[in-house]
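Rather than the whole complex, this shows some of its chains in their spots.
In this document, chain identifiers A and B correspond to the written order of the chains, with residue numbering beginning at 1 in each.
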Amino acid sequence: MYPFTADVYAAKNRWYVASFSRDVSRKPVERWILDEPVVLYRKKDGSAVALEGRCAHRHFPLAEGTLVGNSIQCPYHGFVYGPDGRNERIPSQDRPSARCSIKAFPVQEKWRWIWIWMGDPALADISLIPNHGEIGLEDPSLTTDEILHEEFEARYQLIHDNLMDLTHVAFLHRNTLGGGSDDTASAEFLERDGDGWMEGERTIRNVPTIPHFAGYLGYDGLCDRIIGQRFYLPALHFGWDRYVYPEGHEQAGTTFGKLLVYHGITPARRNSSHYFFAIARDFGREAQEQMRAATSAVIQEDVWGLSHVERVIRSFGGTPPPEFSARADTHQLKARRKLEAMIVDEQQALGA
Amino acid sequence: MYPFTADVYAAKNRWYVASFSRDVSRKPVERWILDEPVVLYRKKDGSAVALEGRCAHRHFPLAEGTLVGNSIQCPYHGFVYGPDGRNERIPSQDRPSARCSIKAFPVQEKWRWIWIWMGDPALADISLIPNHGEIGLEDPSLTTDEILHEEFEARYQLIHDNLMDLTHVAFLHRNTLGGGSDDTASAEFLERDGDGWMEGERTIRNVPTIPHFAGYLGYDGLCDRIIGQRFYLPALHFGWDRYVYPEGHEQAGTTFGKLLVYHGITPARRNSSHYFFAIARDFGREAQEQMRAATSAVIQEDVWGLSHVERVIRSFGGTPPPEFSARADTHQLKARRKLEAMIVDEQQALGA
């Protein structure tokens, strides 16, 4: 399926963001993840539970049900499932049935999001979750905020494509981040690879400070910006945007502001996705609402644009005409290949 | 197609409810039944007519047309069809054409609904319509009322499944019929089979009188309820809910109220259905609007629930994961088998 050559579309034995913490409570909520219905709720001790979102009996969506202690009861015939997915009660008979169980998905709550493992629970290796210390989410000197969860009609690969080619910033975000300049697109680009991730970084010199942020940064002159992004395959992008006084300034080379961004990308269905966006920053701490509005506006531009691309692809029956790739797409194409290889490897391991 | 194993989904040579009488008039109305468009109207003498709802000429929906005497005229090029489906006029030529005819479906108006036979008219045996005398619809001591016609997105088998497993009452209808108790689910269950029907009955002891009805019954203490339902395959369920003074009451064993219910279930398309719901009762006669609201609310809960199940099934591409059946599902599974056998038998008869 475009943009992959195989029909596979996503790796299952990996961690994905299922939700922001704040959206999971004692009121069950349904999320489709990797084409499976999931119901999320919290036990009485506050820990998160993720179960198959469908009663094993007659397919009723469990998110419409009610919690009974740490268990969930289907609203159709009253079947009850424990947080481990095991049937605990069938009202029409004396005993529950061991055969009547639903999947329980491993979850890990870190920072303010809930990671889920949709594949084989036996393989759920916590060390595969990106290290939250490395990416600033445990740094008390930063203000973090969950900005937006959007479920929308676009295959998840389009979001990765978008994030792996930041030359779009000057255009798609020209009214917000881009500042009207297209220097981003032509700036020098440095690539690095690590264990489970790949990243790219650009330094753009002598550009205006982003109007959105200038007030909070207390500086509206020209600056250098160091913009980078690391892709922890297959589910999280961690980005940084550092503002540095430019050559000629008395503090040339000093960083006067730092914005970190986190894009959790989770396939909902083959052609729709969840976008979980969060930020951390060392400026504008007092202006939470304004920062939310400003950064949310940026991601909404991506959602708008990728929905359009998805629409065009579907208009061609899912197989668009051949695409042209520029030299700057090398980084993106490498990410596509890594992602597809991860999926193919998983398929082969399952088949072996 | 789920829940059947074959691709067939419904029997054609059977009577189904096409409409309540009140919805058929001199203004034609379109109904899709068993994947065919049907136009319903009344002749000048008041008798109901059901024709193929599509002009034989260029597929125009005849329900958009107008009546000319007992005939119907297509609004596109003015072709006229009689109540027997025979072409009576082609405006562009002097004579009608015998080749230009549409199907006329046998109909029978009984009580306040109109039964239709979508299959071979030569086989339309009136005795196959459930005997209205046996089910209380001709009993002058009862107040009858047509409550609701709903066309909604759920394959008709889901409605039968729902009606064949009344353990759902305590849960899906907990805010209306269920009264917050789940005794229904665990009560003793008696099954009987008859000619063309199968039924099941439960007696539930010492339960609160349904709050919805207590006012009309003039009694709000505990009672015994005898709840049963007979399925006249493939199209009508007849149910009864009798309220009996319980052991210890001075009139123990006496029925103090009776509610009869009628569920006409008609496939519209493979994945959508018509639900015709009617009631008869010996209480609350003066409170027609309130009884309508109360019983309509119950069926709306079913419509809500089954729409959810249909949604989940479709999310799995129409083939959901395997289902678990409890011991209490024996009755429902028997009905499924009988229904599927009826369809397969019909197919084989057609093929022979």
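By definition in this document, a residue touches a chain if its C-beta (ideal position, glycine included) is under 8 Å from a C-beta of that chain, and two chains touch if they have at least 3 such contacts.
All values derive from a computational prediction rather than experimental measurement.
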Full count of same-sequence chains in the assembly - 2 placed in this view: 3
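The criterion applied here is as follows: only the chains that are shown with their structure count from here on.
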Cα superposition angle of chain A on its copy chain B, in degrees to the nearest 5: 120
Chain A-chain B separation of Cα centroids, rounded to whole Å: 47
Chain B residues touching chain A - in the complex, by the definition given at the top: 161, 165, 167-168, 170-172, 174, 182, 185-186, 305, 308-309, 311-313, 315, 320-321, 323-329
Chain B contact footprint on chain A (complex, rising order): 32, 35, 37, 54, 56-61, 64, 73-78, 90-93, 97, 99-100, 269
